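Below: one structure, written as structure tokens.
Missing here: one protein chain of the complex. Every other protein chain is in place.
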Amino acid sequence: MKFDLSILAKHVPFLLEGAWLTFQTCLLAVLGSLILGTLVAAARTSASPQLNRLSAVYVDIFRNIPFIVQLFFFYFGLPEIGIYIDAFTTGVIAMSIAGGAFTSDVIRSGILAIDPGIIEAAQVSGLKKSTIFRKIVMPIALRASVRPLGSVFINLILTSSILSTITLNELTGSAKIVASQTFRPFEVYFVLLVAYAALTWFVSILIGMLHRYLNRNQAEGAV
Amino acid sequence: MISIAGLRKSFGAAIVLNGIDLEIRQGEVVSVLGSSGSGKSTLIRCINGLEKIDAGKITVDNFDVSKPRELSEARKRSGTVFQLFNLYPHMTAVQNVALAPVEVLKVPRKQAEAEARELLRSVGLSERADAYPAQLSGGQRQRVGICRALAMKPSYLLLDEVTSALDPEMTAEVLSILANLAKGGTTMVFVTHEIEFARSISTRIAFLDKGQMIADLPTKEFFSDKGMALPRVAQFLSKMRKD
Partner (left out) sequence: MRYDQFTPYDLVLLLQGLGVSLALFVSTTLIGLVIGTLWAVIRFYRVPVLAQMVAFLAELLKNSPVLVQLFLVFFGLPAFLKINVTPTEAAVITLSGNSAAFIYVIAVSAIESVGRDQIEAARVFGLTRWQILRRVIAPQAAAFAIGPLTGLLVNQLQVTSLISVIGVMDLTKVGNILNLRTLKPFVVWTVVGALYYLAAKLVAHAGARFEKRLRAHTAWKGL
């Protein structure tokens, strides 16, 4: 059989719509993961043993159970307890929770890597705990974590394809529709695979740039 | 006044400070001397509340540092300068200096930064005010560290071997700033191995030996027969002079 991509041309707008949905879910999930990951990292590095244990359990659970199982748990489970939300919202929530577990691990190691002397300097100058966390700990930990966080977010992009299983027509979901309409699944999924790879490659370049930008003043030497 | 009475501090089984009594009044410059491991750093860290004390009482202007509520008041009154600077790496010199005034004293940011610039100028750093710590030399970093402590207008300055991470040239530039501060009447508790410098700026010398304060004398007396009469002090001074 011939490898013919031209038949896909007229489906490009439809696929782009799916890509746009993927972009939205990923952006929201990244934000959600960051917020959740930050809170959990704060809990895990806090002095309270209960918070410590609780956050460790959360990370352990959501890192060791397949995302699709988590997704079904929310998608089929939430209506059961009277929460009716659409597939998009469910997907964003599930991705944020799963992503939050990985994100918190990254941020936590960023926090643990901070020179304790810097924290002590902030303490003795009378700053409140919350101020130290916001103004000292987080900015330093996040700057140091750009690259590993980037890997987590790239994984989140790849994970978002699984949302197609709960009827969300993001990029993979749209491609499924196009594949069945054109009877050209090989071409469709091949292009899709390359598109995801290109997308993650592009994002990893952006992350590298962001890393260099945020750490531009941390290199030894003159201005 | 910083008042230390019956201070005891141990790490696990090791008693690091044992029965320390010390009073530091406004305007005094007290140098804390003693060999390595004698507990000098620990003493400083007890005063600014970085270590929990096991027994005794430390007050800064009558605020008890072991009481969480009073600790923040005590900390407002003392500024600490660290051996390894401990600057905030993600902030410029000005931001390092202005942070605590803005956050703790609620000084408007504009004003705090203007004051920070003025402080940095006074230590010869006006050109480097917007540089980040990584872009500064060791001596410059420590000068920023001193400004950061001074920005809170503390009644007391606690300094723990603030020049020991610096080469001689940078040491000289930092010491001259401290000498000026001493002359200007800033109260200081000064841990150092720079004996001659301690002698030139301090009003009193406290000598720690294995966690005990075996001498607390006016500088002149410490470096006279009275100090030399104490075998540990004599030993320490002769060793330091040889080095």
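Before moving on, here are some points about what is shown:
Per-chain residue numbering starts at 1, and chain names A and B are given in the order in which the chains are listed.
Rule of thumb we're sticking to: a contact is a pair of C-beta atoms (placed from the backbone, for glycine too) under 8 Å apart; a residue touches a chain by one contact, two chains touch by 3 or more.
Model, not experiment: these values are computed from the prediction.
Although it is not drawn here, the omitted chain touches the following shown chains in the complete assembly: A.
In the complete assembly, the contact with the undisplayed chain comes from A:Phe67, out of A:Phe67, A:Phe88 or A:Phe133. Checked against the full complex, the candidates A:Ile35, A:Leu54, A:Ala113 or A:Ala197 give a single residue touching the omitted chain, namely A:Ala197.
Annotation: of A:Val59, A:Ile162 or A:Ile207, A:Ile162 touches the absent chain (contact as defined above). Residue-level contact of subunit A with the missing chain is found at 1, 3, 61, 64-70, 72-73, 76-77, 80-81, 154, 158-162, 164-165, 172, 175-176, 179, 183-190, 192-194, 196-197, 200-201.
Methods note: only the chains that are shown with their structure count from here on.
In this assembly, the C-alpha centroid of subunit A lies 45 Å from the C-alpha centroid of subunit B.
By the touch rule above, subunit B contacts subunit A in their complex via residues 48-50, 72, 75-76, 78-80, 82, 84, 86-90, 99-100, 103-104, 131-132, 134-135, 148-149, 152.
For subunit A in complex with subunit B, the residues that touch the partner chain are 115, 117-118, 120-128, 131, 135-136, 139-140, 143, 217-223.
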